[in-house]
Structures are given as C-alpha cells and as structure tokens.
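For this depiction, one protein chain was excluded, whereas all remaining protein chains were kept in their positions.
Lettered A and B in written order, each chain numbered from 1.
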Amino acid sequence: MRETRPITSAASRSSGPSNELGPLTPSSPIAPSSPPKLFPFLLGLADDRLVLGHRLSEWCGHGPILEEDIALANIALDLVGQATLLLNLAGKIEGKGRSEDALAYFRDGGEFRNLHIVELPKGDYAYTIVRQFLFDVYSYHVLEQLQKGAHRELAGIAAKGFKEVRYHVRHSSEWVVRMGDGTDESHARAQKALDDLWRFTPEMFRPDAVDIEMQEHGIGPDLTALKPQWDGVVREVMGRSTLVMPADSYMIGGGRNGKHTEFLGHMLAEMQIVARSHPGAEW
Amino acid sequence: MWRAAVTKNGCRQSREKVMEKQPAATTDEDLNAAFEARIANGETIEPKDWMPERYRTQLIRMMSQHAHSEIVGMLPEGNWITRAPSLRRKMTLLAKVQDEAGHGLYIYCGAETLGIDRAELVDQLLSGRAKYSSIFNYPTLTWADIGVIGWFVDGAAIVNQTVLAKASYGPYARAMIRICKEENFHKKQGYEIIATLARGTPAQKAMAQDAVNRWWWPSLMMLGPSDTDSPNTAELMRWRVKRKTNDELRQRFIDLTVPQAEAVGLTLPDPDLKLNPETNSYDFGPIDWEEFWAVVKGNGPCNRERLQARRDAHENGRWVREAAEAYASKQQRAAQSPAA
Partner (left out) sequence: MAEARDAKGRTPAIPGAKPGGNGSAPEGETQWPLWEVFTQKTGGDPHEHAGSVHAADAEMALQNARDVYARRGAVVSIWVVQSNSVTASPSDEAGPFFDPGADKIYRHPQFYKIPRGLKGF
C-alpha cells in the first residue's frame, strides 16, 4: 500500500517538535504574576483565529462542492475552538471576570487585536484559500514556537492548535497548488488573490511592544526570525503552483493596535448583534 | 473471467459475461417473483442484486429528495452561524450544519449505487425537477428558530430516519444508521437552546414561544401528506423502503414532542391538542394541507431564495471543481510521460 506524503511538503520540511501530546516545559512555572502584556498578546492570538474562523464559517452551505464545504467547516471549527481557549485564558489572566464570550461579543472593533488579513471579506474561493494558506503557514510557525514557550497553559493550547494547523497547511497548500496549476481561470484567480493579499502579510512579522515583551519573557516567538521560514514555505508552494510571488510592498497595518479596515466593524455588528441585544442573557 | 468491466466513474461486473451465464429460462416475471420473495422474507437488497426498474427509480427519487433536503436544509440554519450568540453555540451550530452536508453526501453516495451520477442529482435539484423537504422553505427569523429547528425538524427527521434505517435497500439503510448515530446531538442541541431561552429573560422566552408557534405546523407537514394523499406510500411499504406511514410517523412525533414542550413551559399552537386516554396518543387539530401543497409547488416564503443560493454556490464553484480536475489530469499525464 502506497503511503501518501505525511503532510504537505510545506509543513513536513520543517522538523516540527515532537511534543504533540502537550507542552514539554515542566519547569516553566505558571507565572504567579503574568507579564502585563500577556493579556493583549493573548487577545491578538485569539482574535486572529476568531475572525478568520468566522469568515470561513460564512462558506458553510455555499462551498464549491460538498466535500469542500465540509472541509472548510472543519477548519473554521478548529479556529473558533482555538480562539475560545485563548479568550478563556485571556479572561483569567486579565482577572476581571470576563468570560470568553464577554471578550468575543462585548468588545468593540477598536479593542480587537487581529491582523488585517483575517478580517477581509471572504471573496471568491481563491481569495479564501490563498488568504488561508498565507495565514496557516504563519500560524504554523507561531504555534510551533508558542508550544515550547514559557507559559504553560498557553503552550498547551498552542500544542493542540499546532496539530490542527498542520492539517490546515496541508489542505490550503494543496488547494493553492491546484488552483495555480489548474485551469487558466483558476490560475488567474489565484494570482489575483495573491497579489491583492500580499500587502497584508508584512503585518504578521512586525513585532510591537507586546510581541517584544512576550519574546523577552520566553512566552512568544521572535516574529522577525519566523519571516524567513514563512518565506521559504510560501515560495516553495508558489513554485509548485506556478504562481508568481508579488514584490514586497508596504502597508500601514495597525490591527494589533485596534486600527482596522472598514470590514471588521460590519463583521462584528453581525457577529455580536444577538448577544448585545440581550445583555446579561444566557444562551 | 469475472474481471469487471470498468466505466469512468465506477466499477461493475462484466455485463456480457453475466448475460451469458443467465439461465435462458429466467424471465422478468421469475426475477420479479424472486425479488418480491426476498423482500417479503426481510432480506436486504444490495446494489448488484436484480431489482425491478420501478424499485430503482422510486429509491432514487426518495433518496435524492432526502439528500437534497439535507443540503438545502443547511441554508436556513446556516443563516445564523455568523450571529450565534456565544462561542459554544457558534461551534455547535457550525458542526451541525456541517453534519447536514455530510449526511447529504452519504445519501447521494447511496443513491449513486443505483447507477446515477451525483452531478445528475445535483442538476435535478438546481433545475427544479427534484423536490426537497418543504420545511426548509420557511425563513429563520430569530435565534430561537435555530433551537426549534433542532428540536422539531431534527426530531421529526429522527422519527423518520430511525425507521428508514431498516429500509430494504442496503446502502440507504446503512447511510441512515450512520446518520441516526450522528444526529443524536442535533435534536439535543436544539432542545437545549430552547430550554435555555425558556428559562431566560422574558424577551428570550417570548422569542422561543414565537419560534414554536411558527414552526409547529410546518414540522407536522414535514412528515409528508396524509396517507390518503400519499400515492407512493403503499408501494414503498410493500417493498419495505418505508416501514411506517406518514400519519404513523406524525403521531409518533407529536406524542414525543408534547411532553417536551410541557417540560420547558412552552405551548404548542394547537387548541385541539389533547391526550386521548383510549389510544394514549395525542389528538390534534386539522393540518392546513393547502399551505403544504402551496409550498411544495414553489410558493413558500423562501423557495426561490433557497434554490438560488444553491445555484449560486454551484456556479461559483464550477471553476474550482474544474481546476482540481485539470490539475489531476496534468499530474496523471506527467506521471505517464517517460520524460517526467
């Protein structure tokens, strides 16, 4: 029986750590007093996944074929699940009694710390998949580092998420290849999506004060060091896809500081409407 | 000598060889009699077995309607995934709607064993030639509708599917067994939503009661026209595709649901609903079959929107399906070419 590749070459090339069963950091204490910026750091991680999971869930019932509809829902579920764990932890770290739902449903756009790339509307399937791929590879490397990080609970959540994102990379990279090297139309759509989305990618690797403090505490990754790894994987998959890597372009980000595109407000208005119409209610 | 002749989309046994071996004396009447005897004997019919053409077409009709209903049924509930009021509800609803896609997939695959392509079945739906359950042509207007759909619509579906799990056609029965197992949580999550709303704020309770009022009668209609108006029932019962009549299923659903409504303090909108001490079943008021047939004929509140949403998904997905196929053939050619 022929074994297929264990995972997409994108992910398998990286010799991921073997601690998939949980964080191997027994010596790392649960910080009695967490660094002050851990809370916003967790919000950033959570919001990326909540917002992207939400965008993916918009495909449910509208996918290009049944099998893909099911696949996208699985990925959306993984992401919202990761976000839930992260928001729960953030609420505990904050210590003001805010639950994961309070954080998801009762923060305004300016308090969301997600990257711009995840809040953009879902677009066509090429846009959704290319965005997913660019984020998945980023998330893969972030979670890979986080699971080795000094914060035990966060490392545990990251370890679980890392297993999930390994599959996400496999799914999105294989689709990028099929679109890029499929038909003329699929190639054109994928290339356009890549060209449109490229300017949102530098924000991923631009550390702010929160990231720097987390890195100093051994909790968060060195984002600038992740960039070359991300580049390598993306370049390899683009090569197989016959897609052309766009020239690097600069764009003012700001998602991590609550400065968003116009799209997030609409998304949150929809996401939060029921919860906010009945403050204090249980669901 | 029994090496299968292979078609593009599937496998089969060699027809020519089989025909050679067919005893000359075997007539259609003999085959039919043997088939009816197997059915009467409670045997399971498998795809490769001989079956009357009418059994095959009736099964395709019934299974594809069932599959279409799962797929169209994703839409009214999917309408609330982005507005689910808590993360837990968001995930459970997404998982549930995803399950419906899976169940549609299982049943389509079952129907495909009868010699019809999924592409053809999808085309029948999109062109309006095929029917799907009318319940999904009603709108979901509040979050409580999600609870009531799980409770009523999945509740009614489970009553129906539990019986279909014993259907005479193997692939249908097997799909139903898998679906029944998976749908266990669907009704529970719906009822949990409603129970939570019913003990919540006055606004939440009113929302739940309103949803109950709007969905109760369509849910009863969902189990199909009354036996007197169900032309297919007798035949399907004889073939053990159906094992209970529509009216029997409806009664069972009502008997199960009334105590559940009482338990959460909600009122079912039927003044005639009361326990009959003789039958130990609930008597209920007349169903508005005029409305049922109007919705079946395309004049429900959302018929056009539902079909349009499916058509849009299909059209917008065409280039994606083609891309995957084009890539696969390129890879195949490359693998076959010695230069590669």
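Simple rule for what comes next: a contact is a pair of C-beta atoms (placed from the backbone, for glycine too) under 8 Å apart; a residue touches a chain by one contact, two chains touch by 3 or more.
Only a predicted model underlies this, so the values are computations on that prediction, with no experimental measurement involved.
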Touching the hidden chain in the complete assembly: which of B:D229, B:E262 or B:E325 does that? B:E325
Which of B:E112, B:D145 or B:D270 contacts the chain that the document leaves out: B:E112
Listed residues B:R178, B:R199 or B:R333, member touching the removed chain: B:R178
Extract the touching residues of chain B with respect to the undisplayed chain. 2-4, 6-13, 15, 17-19, 21-22, 28, 31, 46-53, 56-57, 60, 98, 102, 105-106, 109, 112-120, 122-123, 171, 175, 178, 182, 321-322, 324-325, 327-328, 331
Going by the touch rule given at the top, which residues of chain A touch the chain that is not shown? 1, 4-5, 65-67, 70-71, 74, 167, 170-171, 174, 178
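Criterion: only the chains that are shown with their structure count from here on.
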Could you give the separation in Å between the centres of chain A and chain B, each centre being the mean of its C-alpha atoms? 35
Which residues of chain B touch chain A in the complex? 71, 74-75, 78, 81-91, 94-95, 97-98, 101-102, 104-105, 108, 143, 193, 196-197, 200-201, 203-204, 309, 312-313, 316-324, 326-327, 330
Chain B-facing residues of chain A, complex: 50, 54, 57-58, 60-70, 73-74, 76-77, 80-81, 83-84, 87, 100-101, 104-105, 124-125, 177-179, 181-183, 185-186, 189, 270-271, 273-275, 278, 280-283
